[in-house]
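For reference, the structure is listed below as structure tokens.
A single protein chain has been omitted; all remaining protein chains appear in their positions.
Naming follows writing order (A and B), and every chain is counted from residue 1.
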Amino acid sequence: VENALLPGEDIMPAFTLTDTARNLWTDGFHLAATDLDPSASPSWAIRKQTLHGGRRAGVDLVEMDNGLLRVAIVPTRGMGIWKIQTPAMTLGWHSPVADGPVHPAHVNLWGWGGKGWLDGFDELLSRCGLEHNGAPYEEKVVQRDGSVSHTVYPLHGRIANIPAHHVSVHVGDGPTPELAVEGHVDEVRLFGPHLRMISRISMSVGSNRLDLRDEFVNLGDQPGDLQVLYHWNLGPPLLEEGSRLVAPIKVMAPRDARAVEGLSHFDVYEGPEPGFAEQVYFFELLGDGPDGRTLVMLRDRAGDRALVLRFAKRQLPCFSLWKNTGGLKDGYVTGLEPATNYPNPKPFEKQRQRVLSLAPGARHVAETTLWVLDGPQAVTRVETEIRILQAQAAPTIYPKPVEPFAPED
Amino acid sequence: VENALLPGEDIMPAFTLTDTARNLWTDGFHLAATDLDPSASPSWAIRKQTLHGGRRAGVDLVEMDNGLLRVAIVPTRGMGIWKIQTPAMTLGWHSPVADGPVHPAHVNLWGWGGKGWLDGFDELLSRCGLEHNGAPYEEKVVQRDGSVSHTVYPLHGRIANIPAHHVSVHVGDGPTPELAVEGHVDEVRLFGPHLRMISRISMSVGSNRLDLRDEFVNLGDQPGDLQVLYHWNLGPPLLEEGSRLVAPIKVMAPRDARAVEGLSHFDVYEGPEPGFAEQVYFFELLGDGPDGRTLVMLRDRAGDRALVLRFAKRQLPCFSLWKNTGGLKDGYVTGLEPATNYPNPKPFEKQRQRVLSLAPGARHVAETTLWVLDGPQAVTRVETEIRILQAQAAPTIYPKPVEPFAPED
Partner (left out) sequence: VENALLPGEDIMPAFTLTDTARNLWTDGFHLAATDLDPSASPSWAIRKQTLHGGRRAGVDLVEMDNGLLRVAIVPTRGMGIWKIQTPAMTLGWHSPVADGPVHPAHVNLWGWGGKGWLDGFDELLSRCGLEHNGAPYEEKVVQRDGSVSHTVYPLHGRIANIPAHHVSVHVGDGPTPELAVEGHVDEVRLFGPHLRMISRISMSVGSNRLDLRDEFVNLGDQPGDLQVLYHWNLGPPLLEEGSRLVAPIKVMAPRDARAVEGLSHFDVYEGPEPGFAEQVYFFELLGDGPDGRTLVMLRDRAGDRALVLRFAKRQLPCFSLWKNTGGLKDGYVTGLEPATNYPNPKPFEKQRQRVLSLAPGARHVAETTLWVLDGPQAVTRVETEIRILQAQAAPTIYPKPVEPFAPED
């Protein structure tokens, strides 16, 4: 829980695309480098469009292009990141959901036994939370009159299906200005959570680095729970047979018996295998400095290309790896998941003190930096960096599910 | 159950904003006094806009301004009244839902154990019903094959989240014409209810009085249940420490043990208290004449300002008071709730004959008049009026929950 700059302290030129408080919304928006400076080079652009047709009807899409990365942000889906296009590849995955991004009106979180979230799941980044995330669970409640009712807390929570009520675009100064998209998403209801996420997604022109900074504010009068998990999902081309997760591991524990089956090569990916049942591994990573700065990398087999996520254990202490190397059509995908918790049902996490409690007015900040690496030198440099962190301690690899990570069988 | 004027008998100038039967809808509409009479004074205006952005995208909002009161009506949310602006204050409340009015597509009534209604709850007036209202309840059903299934009847029913399929605007004659917005909302499905609500919200130019007349028609071939509760919700400035409910009480019974805790001052409000658990009181009021004309008033501490609701016990025999004086941010609010029933689960109400049955073609009319009082004289006059009604009988105040109002502990 940290202090944060107030939004008003931002002094960059800003364009508001949506602000329900002022009854403001724009159907389309386009801003390019040459609009601000006719001689600008390199080029960049930010574009907002409203999508139409099928299950995407009414979805706002903001594309931010810094000349190297083109980032597609979906304010209507809780500021998720749909895809990132690089000169060499598309970061994201091939979901069976091929007509997305899906408007939340077509996602019934309580459908399919609390797994309706999957109906809209097709993004590079889906945030999970904020009142809860992880596996769905059902509570049985005995009412005052003796009757029984059931409350379902659905898979991965609500945040990825709540439209932002404020969206703005910001452009910094200088020859390679910072470009930013900011979105505010409220997860609130009477007698329920009272959380606002202030999300800022930014990058400098020409850079291979994307910054994601989320501030989670308890707007309420009482302490409130917070769980947030960053579900970064990657398929081909970065994911292929022989791709590797590289990470500085303090402890790793398989989630369940199925994960144990893949234990010997948990950090290496197999090729597509139709019907492959997901394997999930829970990690405590090694980090650096008081904040526990750490990083994980997904690299391709050749070590030519990689995606790196950098974050701080102080903000996101838990890391989960989701290996779902099914068939190419059904979803050959892996999830890299820095989070405040492991994606077990919330009661399990709460008992193990992995649910944050925000005091009234308090905020928790979670920052993640995404780097797109091109070329073996870049990949080797990060492998070296991770090796140095790993030198702090030999990794503890548990051969089966253990507390406090997961239920022991 | 009463006869009503047929819509066709209306001879005022009318403007149809929505009529699905004729495939008619207007994105925007504006009509002002001077459009009809260039010399008109005082001024009035009626404006319709379609909202965009966030969870309000696609919501139709009709604002009716009589020069004194500006009433914001939401056809998309079952003709709810979002707010009323007066020269002195805003009537309504500060819900955690700050980005409303919320489109029904973002409200899953069956979410959160049948309490998903709260995701869209931010209005001055939310109607509850029509097939049922009150607390959610779950029915266990044994199927023919022996399997078990569960049916949930969600909190407060469906009507507040059904868009009107017909919306029209009406303007009367004379120097201070009557302004009216009419909306038709169907709560229907095969094998289910077959109810139409014809709602008319009207006021004369310059008046401090708003008339709400709802006609509930059974369009079906068989008798059908009807429950309707008017959830009028008020926060600051009218609600403050020392605000009072003034009402002519025949009987009052606390809903449960929690309400008993506040029994000594059930009619006086405390200041905001984060975490305050709601207290609900059920009333039978005293009334006048064959229809049982009655009224309730919420007045501020000083007795300078008040809101009065007038209605008839013959139409709305039950009155509930919801005290929810939590923190200012979480929802410091009280509900004044004239209704056909108390907001217990429907089976409880049905056993106590508090669910109306409408014969095929029959209709039930419920009229409520809202008055905005400004100044101590106006408040005192209404207090006197209520005192005179109270002179009919001393109030019976039950010290604990009693039948037939609520389950006895």
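By our rule, contacts are C-beta pairs under 8 Å (C-beta built on N, C-alpha and C of every residue); 3 or more make two chains touch, one makes a residue touch a chain.
Quantities reported herein were computed from a predicted structural model and do not represent experimental measurements.
Asker: Which of these, A:96, A:361, A:375 or A:404, touches the one chain of the complex that we don't see?
Answerer: A:96
Asker: Write down which of A:46, A:152 or A:180 is the residue touching the left-out chain.
Answerer: A:152
Asker: Using the touch definition up top, pick the residue from A:86, A:108, A:222 or A:390 that touches the left-out chain.
Answerer: A:108
Asker: What is the set of chain B residues that contact the non-displayed chain in the whole complex?
Answerer: Given the touch definition above, chain B has residues 18-21, 23-25, 27, 58, 103-105, 108-110, 139, 141, 143-145, 147-152, 154, 162-167, 186, 188-192, 194, 219-222, 360 touching the missing chain.
Asker: Applying the definition given at the start, please give the residues of chain A touching the unseen chain.
Answerer: So the residues of chain A touching the missing chain come out as 51-58, 95-99, 105-106, 108, 110-115, 118-119, 121, 136-138, 140, 150, 152, 256, 272, 274-275, 326-331, 345, 348, 407.
Going forward, only the chains that are shown with their structure count from here on.
Asker: Measure off the straight-line distance from the CA centroid of chain A to the CA centroid of chain B, and report it in whole Å.
Answerer: Taking the average C-alpha coordinate of chain A and of chain B, the gap between them is 41 Å.
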